[in-house]
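Not every chain is included here, but those present sit where they belong.
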Amino acid sequence: MSKIERVGVSLDKKLLSMFDELIAARGYSNRSEAIRDLIRDRLSEERLAKPATRAVAGVFLVYDHHSTELPRKLVDLQHSHLLQVIASTHVHLDHHNCLEVIMLRGKVREIEKVANDMAALKGVKLSKVNIMTTGQDLA
Amino acid sequence: MSKIERVGVSLDKKLLSMFDELIAARGYSNRSEAIRDLIRDRLSEERLAKPATRAVAGVFLVYDHHSTELPRKLVDLQHSHLLQVIASTHVHLDHHNCLEVIMLRGKVREIEKVANDMAALKGVKLSKVNIMTTGQDLA
């Protein structure tokens, strides 16, 4: 139900045509949508730089599921923290490796703490954390 | 049952003690594990820079689930590509927004293409893609 405003932007003709080319290649159907996405990205980046921002995240772990201790420790970590674990998905990659994506909700600083703890577990080969704002207010 | 080799590394005493401090804070229980993780990260980065590397990825999308067209289009994209969609998880964030994490498998270049197409869909507010190597051979 939010109100839409129409804003005029002055752009050099050449810059505009390069932008149109890019967004067509990316699959956008109109300019407004592409510019809104640029703006939301920038706002989101800005928020995530603050440790107290509430965010959602996915912690990606590639590990050898023959590590007998690891699964239990991972579950412990998911329960011992202030974070809300939303969901986790487990994928078999090959005979040795599996990928686990653990989705969390919490403050940026807490998410980073948990992600670090998980990355350091013996048996975890690769890890990455992907943090995003919740999209709230990013109309 | 892979063979373990013991390698000697010369380190300045001060550098070593700072490293020990860091890995303790990060929760590592021993140096070898921490150094192995540094090495795997670097190798993984290296591989991901090549568009033909086989990888796994999570595409994170925050979108307004009131966009009536979006869910169908997302499913279409998941089926129309050469990629193998492994799994997807849907999370309700608030009354308007939801988070969907779509896990994919494929070449780096294909993953990026699909992630771009998904990001450009009308209704998608924020998107991020997290690409990792499969961990294969990263003993």
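Just so it is clear, A and B label the chains in written order, and each chain counts residues from 1 on its own.
One rule holds for everything that comes next: a residue touches a chain if its C-beta (ideal position, glycine included) is under 8 Å from a C-beta of that chain, and two chains touch if they have at least 3 such contacts.
As the structure is a computational prediction, the values presented were derived from the model and not from experiment.
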With 2 copies in place, how many does the full complex contain? 4
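One rule holds for everything that comes next: only the chains that are shown with their structure count from here on.
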Express in whole angstrom the distance between the two chain centres, defined as the mean CA positions of subunit A and subunit B. 10
Contact residues on subunit A for subunit B in the complex? 23, 26-29, 33-34, 37, 40-41, 44, 56, 58, 60, 62-64, 86-87, 89, 91, 93-94, 96-97, 99, 101, 103, 116-117, 119-122, 124-126, 128, 130, 132-136, 138
